[in-house]
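A single structure is presented below for examination.
Certain chains of the assembly are absent from this excerpt, and the rest are unmoved.
When the chains are written out, they are named A and B in that same order, and each has its own residue count from 1.
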Amino acid sequence: MYQLIELIAVVSSAIYGVLLARRHGMDLVGVFSLAFMVAFGGGTLRDLFLDRNPLFWIANDHYAVIVFVLAIVTSLIPMLPEKTERWLNLPDAIGLGFFSIAGALAAVEAGTSLFIASMLGVVTGTFGGVIADVICNRVPSLFRPAPLYATCSFLGCWLMFLLNASSLPEAYAVPIAIAGIVLLRLAADRWDWRLPHFAEDEVESKEQA
Amino acid sequence: MYQLIELIAVVSSAIYGVLLARRHGMDLVGVFSLAFMVAFGGGTLRDLFLDRNPLFWIANDHYAVIVFVLAIVTSLIPMLPEKTERWLNLPDAIGLGFFSIAGALAAVEAGTSLFIASMLGVVTGTFGGVIADVICNRVPSLFRPAPLYATCSFLGCWLMFLLNASSLPEAYAVPIAIAGIVLLRLAADRWDWRLPHFAEDEVESKEQA
C-alpha cells in the first residue's frame, strides 16, 4: 500500500508542478524541473533527514520517467482553459494528503517520536510547494497568512496516530487520514479558513520599499 | 557541555525566528515554521554534510517541542514594543556564537581538517538566518555589504582552535570562543564594522530594473 500512496502523491504533485510552471511561462526544461522538485522535494528531505538510502526516487526510478513523460505530454497540449487557478488546488491537496501520510509513516517506521513524525509528515507534504515558491521568487504560502495548509497536514498525521492508537488497523487509518487532509485542505481553500496572524510591522514594510 | 551549548543555541535561534516571523505578520504556522528553520537549519546541514545520524533534532526530540511551545506562547503575547528591531540582534548573536562552536566541534570530532571545521562552524552558525532570509524573499545579509556576521563566526572558530592548540582545556577554550563571537557580533552591529566591498556594477542594476 505504501508504494501506491507514494505513486499517487508523486503523480499529483507532478501535475501541480506542471500546471504551475505553465502559468509562469516556463519552457520544457523549466516545466520538468519544477515538476521534479515539487514531486520529489519533500520526500527527498524526509529521506535525507531519516538517512533512508537510496532516496525513494532513485530506488523507484520509474517515478522520474513518469514525471518526464507528464512534462512532455502536457507541453503538447495547447493552452489550458483560464480556470487553471482553480485546477491547481486539487492536485495540490491530493499531493499534500498522500505525501504527509507517507512522510509520517516512514518516520514512525524509522523509530522517531510521534511529534517528530508529525513534523516530518508536514515537511514531506509541504516542502515541494515551498521549494517551488522559493524558486519562483515568492514568499512561500506556508509563511504568508493564507488558508490552512500545513495545519491540515499536521492534523491529518495526528488523526492517523490516534486511529492507530485506538487499534484501528492501518488499512483503515491511513486512507481516513489522507482523505481528512485532502478534504480539510479543499474546504479551507473554499471557505478561506485561516489562523489568526500578527499585523505586519511598519518597520518591515519600509525595509522592503 | 555539548548538549548545553546546543540547547542554548536552539532556544536563542528559535526566539530570533519567532520575532522575525512576527515582524513579517505571519500566522502561527508561519511563526513555528520559521522558528523551526532558523533553529534547526544550520545544524541540519552540518549533520547531513558530516553524515551524522540521526539528526540532532531527531535524536533530541524535546528541541522541537521547545520550539513549538515557544511559538505558541509568544502568539499569546500582545504586540511587542516597537524596538523589536534592536531586540532581534541579541538572540541572533547568541545563536550565532553557540551554533558556530557546536558546528566546529562536531566537525573536528568527525575528523575533518581545521579549515573545513571552521567552514562548517560558519555554515552551522549562519545558515539558519540565510534560509530565513531566502524564505522571506530577501538577499541574505551574508551576501550583502552589512556589519560583520560570518566573519565573527569564522574568527571565533579559529580562536578556539588556537586556544586548544596552546593546550588550554576545552572547558575554557569553548566558552571564551563563544563569548568572543557574541561580543564581536554585537560590537560589529553597534559600531557598524564592515569589510570593504566592490562597487555594484551598473550592469546588474539595469538587469534588476
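One rule holds for everything that comes next: a contact is a pair of C-beta atoms (placed from the backbone, for glycine too) under 8 Å apart; a residue touches a chain by one contact, two chains touch by 3 or more.
Owing to the predicted nature of the structure, the values given are computational and were not obtained by experimental measurement.
All together, the complex described by this structure holds 3 copies of its single chain type, of which 2 are visible.
The criterion applied here is as follows: only the chains that are shown with their structure count from here on.
One inter-chain figure worth recording: subunit A and subunit B are separated by 28 Å, centre to centre, where each centre is the mean of the chain's CA atoms.
Chain contact summary for the complex, subunit A toward subunit B: residues 48-51, 112-113, 115-116, 119, 130, 134, 137-140, 142-145, 149-151, 194-201, 203-204, 208. By the touch criterion given at the top, residues 21-31, 33-34, 36, 44, 48, 51, 53-55, 57-58, 61, 64-65, 68, 75, 79, 82, 84-85, 134-138 of subunit B touch subunit A in their complex.
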